[in-house]
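Written out below as structure tokens is the structure these notes cover.
Let's look at chain A:
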Amino acid sequence: METKKLIELLGEKLSSFIVKADKMPNNDLLILIKKESLLSVMDTLKNDLELKFNVLMNHLGVDYTESFAVIYNLYSFKLKKKVTVKAYMEHENPEVDSIESVFKGVNWFERETYDLLGIRFRGHSNLKRLLLPSDWEGHPLRKDYIYPEEYNGLILKREENCK
Partner candidate 1 sequence: MYSLADIIYRRMTETFGASDFLEPLFTIVSYLLPCIAILGIVSLISGALTLLERKISADIQNRIGPNRVGPFGIFQFIVDGVKLLLKEDIIPDAADKKLFRLAPYIVFSSTVLAVIVIPFGGPFIVADLNIGLLFIVVVSSLVVVGFMMSGWASNNKWALLGGIRSAAQIISYEIPVALSLLTVALITGTFSMQEIVKQQGLYPWQWFILHNPFTFIAFFIYFVSSLAEINRLPFDFPEAESELVSGYNTEYSGMRFGFFFVAEFANIFVSAALAAAVFLGGGNIGIDPYNSPLGYKLLMALVFFAKALSLCLVTIWVRWTLPRLRIDHMMSLCWKYFIPISVFCLVLTAAWLVAFKGNSVFWRIAG
Partner candidate 2 sequence: MLERYNIVNRFKEDHLFITTKVETALNLARANSVWYLLMGLACCSIELMQTGGPRADIDRFGSLFRATPRQSDLMIVAGTVTLKMAPRLRRLYDQMADPKYVIAMGSCANCGGPFTHSYSVLKGVDKIIPVDVYLPGCPPRPEALTEALIKIQEKIKKEKYLMKDET
């Protein structure tokens, strides 16, 4: 089952949603979709009888300074193939609907992305900070993040000279 056949299969199944699809190194396939159609794409990818991408390998958020992106890696036991779904969104208060209803295991992944990047997930059961203390301001993984000088009385000296 090479990637070309997979691209046709995906094209025929999700034709309306896919903005762009191209190969990725390490025999992976990148699909770009609009952020509104995320839930339906994920639903078809998982529950479609031919595709059966039932394993969510990884989820991350990326800050592209003028826009945010959300990336999901899926793997199908049936086809033994990997697929990467990517969706862009605007930079001010990024919002995308959570796919916890489709993949239950993504709960903590989305909480971590919200915690470190500030992307809100509509419909997430328990969207709160996961790793940082609950009274922390700012989202560290953003490109424009300034390191805090002091936290609860503990001074945080940060060297500038890390090339």
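Candidate selection criterion: all candidates are chains of the complex that A comes from, given by their letters.
Heads up, the rule we're going with is that a contact is a pair of C-beta atoms (placed from the backbone, for glycine too) under 8 Å apart; a residue touches a chain by one contact, two chains touch by 3 or more; residues count from 1.
What you see is a predicted model, and the numbers here were worked out from it, not measured in a lab.
Colleague: Considering only the touch criterion given at the top, point me to the candidate in 1 or 2 that touches chain A in this complex.
Modeller: Looking at which candidate touches chain A, I get 2.
Colleague: Of all residues in chain A, which touch candidate 2 in the complex?
Modeller: 132-133, 140, 145, 147-148, 151-152, 154-159, 162
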